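Every protein chain of the complex appears in place save one, which is left out.
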Amino acid sequence: MSGHSTYEPKTGFTRWLDSRLPIVRLGWDSFVDFPTPRNLNYWWTFGGILAVFLMIQIITGIILAMHYVPHEAMAFESVERIRRDVNFGWMIQSMHANGAAFFFVAVYLHMFRGLYYGSYKAPREILWILGVVIYLLMMATAFMGYVLPWGQMSYWGAMVITNLIGALPFVGDAIREWLWGGFSVGQTTLNRFFSLHYLLPFIIAGVVGLHIWALHVPGNGNPLGIEVKDTKKDALPFHPYYTVKDGFAIIVYLMIFAIFVFFMPNVLGHADNFIEANPLSTPAHIVPEWYFLPFYAILRAITFDIGPIDAKLGGVLAMFGAIAILFVLPWLDTSKVRSMRFRPLTRWFFIFFVLAALGLGWCGAKNPDDYVLGMEGFKFLYLAQFLTLYYFAYFIVILPVLGIVEKPKERPASIEAAVLGNA
Amino acid sequence: MKMFRIIAAGLAALGLSATASALEGDAHAPHAHHWHHAGPFGTFDRHAVQRGLQVYQEVCASCHSLNLLSFRNLGERGGPLEDERWPNANDNLIVMQIAESYGERVWDRDEINDDGDPVSRLGIPADRFPAPFENEQIARGSNGGALPPDLSLIVKARSHGADYIYALLTGYEDAPHDAHLAPGQHYNAYFPGGAIAMAPPLSDGLLEYADGTEATLEQMAEDVTVFLAWASDPHMEARKQMGWMVLIYLFIFAILTYLAYRQVWANVKH
Partner (left out) sequence: MTEENGAPGVDGQEPSRRDFIYIAAGGAAAVGGGLVAWPFIDQMNPAADTLALGSIRVDVSPVLQGSEITVMWRGAPVFIRHRTEEEIAAARAVELSALPDEDARNDNLPAGTPGFDANRVLRPEYLIVKGNCTHLGCVPLGLNANTGDYDGWYCPCHGSHYDTSARIRRGPAPENLPVPDYFFETETVVKLGLSPEEASAAGWTVSENDGAVA
């Protein structure tokens, strides 16, 4: 896909610039004349949506940083000052808080697209791994960002998650104290979280650059999972075909975003975070933001010791393992076929996987001892344990086995052939 | 169809959040009360906010602070005393009267006079509502060990918001025989655990409204809840107005972009 560049500078200035720093050429080759499969569907618009939301978060974040004070005695009030006194502060703060949520909705849909259509398979393994790195950086950024308003959930969520580090054998306590900069979450922790929260998004932007570079070497995947053979017949230039399509998808997504920002700004948050942090009083139910709930459920699902590993450590390992396993997915899936359009049996297991992920999210929000839908004896804990088992089984057992065992459906000869067949 | 599935999937993910607002212990769930400010078109009933201010000042302020609000907020856009005669709320004469009604006192401990003492003066619109107690310890000492929470954000800081506050204020009743109440505690089924340190603060005819409305318990509870809802979210009306403008603009923009998309892809097989 990274073939010969078609950029031809027309003016004296552009020729002069091109011979010194071919940045316009880079832009042209990457985003104007880049051959893109002609059969992409709307699941492919989430990359563009993610780029827009990274920008929204950075811009609104920089503005908030002009007014926010990272001191435990002033943080909560400085956020309220932003909401009440800073011109349009209420809007910018709402965009930033809800922007994080919408950033995660888009990244999950983007990742599930990857799982379904085999976007992680050769030759796109590094592209996928860079994506998981971005996902991890997003989670770290969001976690630290949530601490900054210094509400009850900010403080206690930070306490719970950083305390987990203490579960690591030998080095756990030392690392935890090093993270805190003290003996508990406090001023020092708040200050460094602010610094790192400001830093990480720019690292994300850098990794996104690598991610797009890694994408442009083989070019985009597509719903058929068949590689582009003839760029003239199978592909279209990115501009105007996909700029306008991505543009439309971005606007629709922004409309849903606007509904939350302007009409339901607090519905994704937690009421307790409107109470200033109190180290002496723990809230009744400590819950992370919704995008962490599946991992929270996995963490709490391990209630038993496994040999020398106690339950607390087991939970931590399971939680991190659930993310770590994504790194090796390209090598776990043995199928030669990329897209699940042609893997009807695997597709069912994928659907169950999506339901399991949603189910784990539901479990994460609930008290593990509560009964599922009121059914006596069926605790959320048991559901979480079952779904955690399925989550890991999907990667470790189901995908490797089905790749070998399943007979895939007949694939079209080329993208063009499939598209002409559709016409 | 595909787009719908995408949006539905996304919304399902967001819908998890509804369950993430955790259960409030064993408390009774409050009934849904009709609020003038609810919904995408809702605005604050200005007269209710004014009456609620009176309830706050005459009843609640003896124990509950309102630390994040300044007097000038009453006269700012969307506030109960907003007045076109004074576009700058700091010039609003009624706001100034309210500020001065608290008499000469120390408003800011950091304002020091030449003798080294904190300055005692009349209030100005820029000052915050004064707290009844100087610090948490004195507040607890005066309230049997319990801390009356600050009310600036109370409607946002409780699940079910305004419905909860209204239910709490109107929900006092005799304790059931099996309720264990410590001395100084009162029974209220809407409070988590059922035992609340606050005695029933409202009763019929407790005060005389300046606008002549009959001051029943329910009326005062409703008015003070609306006042507190405004205090928690003073920009609500501006937020909803802008929301409609943004949505209408994006809707038009979406249509234009969609038409451009169809135009671009018109003769292309895909």
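In this document, chain identifiers A and B correspond to the written order of the chains, with residue numbering beginning at 1 in each.
Quick note on the criterion: a contact is a pair of C-beta atoms (placed from the backbone, for glycine too) under 8 Å apart; a residue touches a chain by one contact, two chains touch by 3 or more.
Everything numeric in this text was worked out from a predicted model, so none of it was measured.
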Chains in view touching the one left out: A, B
Residue in contact with the excluded chain [from A:Asp85, A:Glu125, A:Glu177 or A:Glu227]: A:Asp85
Hidden partner chain, residues of chain A it touches: 6, 32-33, 35, 38, 59, 63, 66-67, 81, 84-89, 91-92, 231-232, 235-237, 239-240, 244, 247
Contacts of chain B with the absent chain, listed as residue ranges: 70, 72, 76, 85-86, 88-91, 93, 124-126, 249-250, 252-253, 256-257, 259-260, 263-269
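What we mean here is this: only the chains that are shown with their structure count from here on.
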Centre distance in Å when chain A and chain B are each reduced to the mean of their C-alpha atoms: 34
Chain A residues touching chain B - in the complex, by the definition given at the top: 38-39, 41-43, 77, 80, 83-84, 90-91, 94, 101, 105-106, 108-109, 112, 236, 240-241, 244-245, 247-248, 251-252, 254-256, 258-263, 265-268, 270-272, 274-275, 284-285, 287, 289-290, 293, 358, 361-362, 365-367, 419-420, 422-423
Contacting residues of chain B [partner chain A, same complex]: 2-3, 6-7, 9-14, 16-25, 40, 68, 73, 149, 152-153, 156-159, 161, 192, 232, 234-235, 238-240, 242-244, 246-247, 250-251, 253-254, 257-258, 260-261, 264-265, 268-270
